[in-house]
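First, the structure itself, so that you have it in front of you.
Heads up, one of the protein chains got dropped from this complex, but the rest are sitting where they should.
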Amino acid sequence: MIACANAHTPLSEEQMMSRPSFDDLPARLAAFAVERDWEQFHSPKNLAMAIAAEAGELLENFQWLSDTESRELPEPKRDEAALEMADVLLYLVLLARHLGVDLVAAAHRKIDLNAAKYPVDRARGHSRKYTDL
Amino acid sequence: MIACANAHTPLSEEQMMSRPSFDDLPARLAAFAVERDWEQFHSPKNLAMAIAAEAGELLENFQWLSDTESRELPEPKRDEAALEMADVLLYLVLLARHLGVDLVAAAHRKIDLNAAKYPVDRARGHSRKYTDL
Amino acid sequence: MIACANAHTPLSEEQMMSRPSFDDLPARLAAFAVERDWEQFHSPKNLAMAIAAEAGELLENFQWLSDTESRELPEPKRDEAALEMADVLLYLVLLARHLGVDLVAAAHRKIDLNAAKYPVDRARGHSRKYTDL
Partner (left out) sequence: MIACANAHTPLSEEQMMSRPSFDDLPARLAAFAVERDWEQFHSPKNLAMAIAAEAGELLENFQWLSDTESRELPEPKRDEAALEMADVLLYLVLLARHLGVDLVAAAHRKIDLNAAKYPVDRARGHSRKYTDL
């Protein structure tokens, strides 16, 4: 099953130590692809397409819901969304591996860049783009 | 700078121990949003849209390239793609936090499901969908 | 300028007769591409990527807006969205031409199929998928 860590029931130390981590994903994905002789299909171009295709599937989970309904998703719907999100993540990790990109470092770097683009005093409380602050 | 871990130059133990991890992302993103009073915009619906919008931007990096050109991306282009990929990941992590989804567990779970849908002996060497194996 | 036909100010007969039509688009796009020697980049694969990339840009116009704000878009924002929508349409028309697909006939055909999948008595008033009617 999907172990869900949320604000109320964090994973125990034991669970944290045994649970497969983010860093385990690239090797699992590499083995999976090599076993099936699928690396031929995994050009960065194709992987970028796959990411966008899966992001499109994730949208379908929400496209007719109101904002509020999306904040109160029933559990079966949330589990469906979780698997679509997993698809996006898996292709992202594969693409990072093929491009030689450290995805986590890039993500932390991007938060730094965003903090500079959207200083708190000017960005607070609205969603205007950084060019319109 | 973006520390790139690839097959030839893995991070040293020292770098691994100090480097911000995947698990540090949710807290950084939460703080970033709260400081700017942006949580009002972060409904799962809106976050799903943001993921798809960023996936679309990532596509632009590759849409006119050949398969081969995409496998031989010059470094500046690869760094651009890294930041677009970071955008996708950041919104994915935010969405997971808001939905109470363990993204990494879901990803590992999805690999298990895919292994069952695409047994090696029947899936090897071609890209046909699991309904056409 | 963009001539907008809405419920209150339809185009006059004179405007209708002189205005470039949907059927004029393929030839204009073909000439545009040939002049620039761009047909080499217009594989169906690349065009599908371009459609998704532009659809992603269109999403950005709406991703932080509420449902109501999106229904009451100020004119400058509506004009921006119009140009993003134009981008999606242009690549769709190009792709149709390259694949030998009659886009309008396919669209009318799809409405017929949807009418069968979503009979009024069972589909009315809710957004459930045809598999859950």
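A, B and C label the chains in the order they appear, each numbered from 1.
Simple rule for what comes next: a contact is a pair of C-beta atoms (placed from the backbone, for glycine too) under 8 Å apart; a residue touches a chain by one contact, two chains touch by 3 or more.
What you see is a predicted model; the values in this text were computed from it and never measured.
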Touching the absent chain when the full complex is considered, from A:L29, A:A52, A:L92 or A:A123: A:A52
Touching residues on chain B - with respect to the absent chain: 48-49, 52-53, 56, 64, 66-67, 127
For chain A, residues in touch with the removed chain: 41, 46, 49-50, 52-57, 59-60, 62-64
Touching residues (missing chain, whole complex) on chain C: 1-7, 19-25, 28-29, 32, 35-38, 41, 43-46, 48-49, 51-52, 55-56, 58-59, 61-62, 65-68, 70-71, 73, 78, 81-83, 85-90, 92-93, 95-111, 113-115, 118, 120, 123-125, 127
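As a working rule, only the chains that are shown with their structure count from here on.
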Chain contact topology (line, ring, star, complete or other): complete
Copies chain A and chain C touch via same or different residues, half shared test: same
Farthest-lying chain, centroid of Cα atoms versus that of chain B: C
Between chain C and chain A, distance of the C-alpha-averaged centres to the nearest whole Å: 29
Separation of mean Cα positions, chain B and chain A [Å, integer]: 5
For chain C, residues contacting two or more additional chains: 49, 52-53, 56, 64
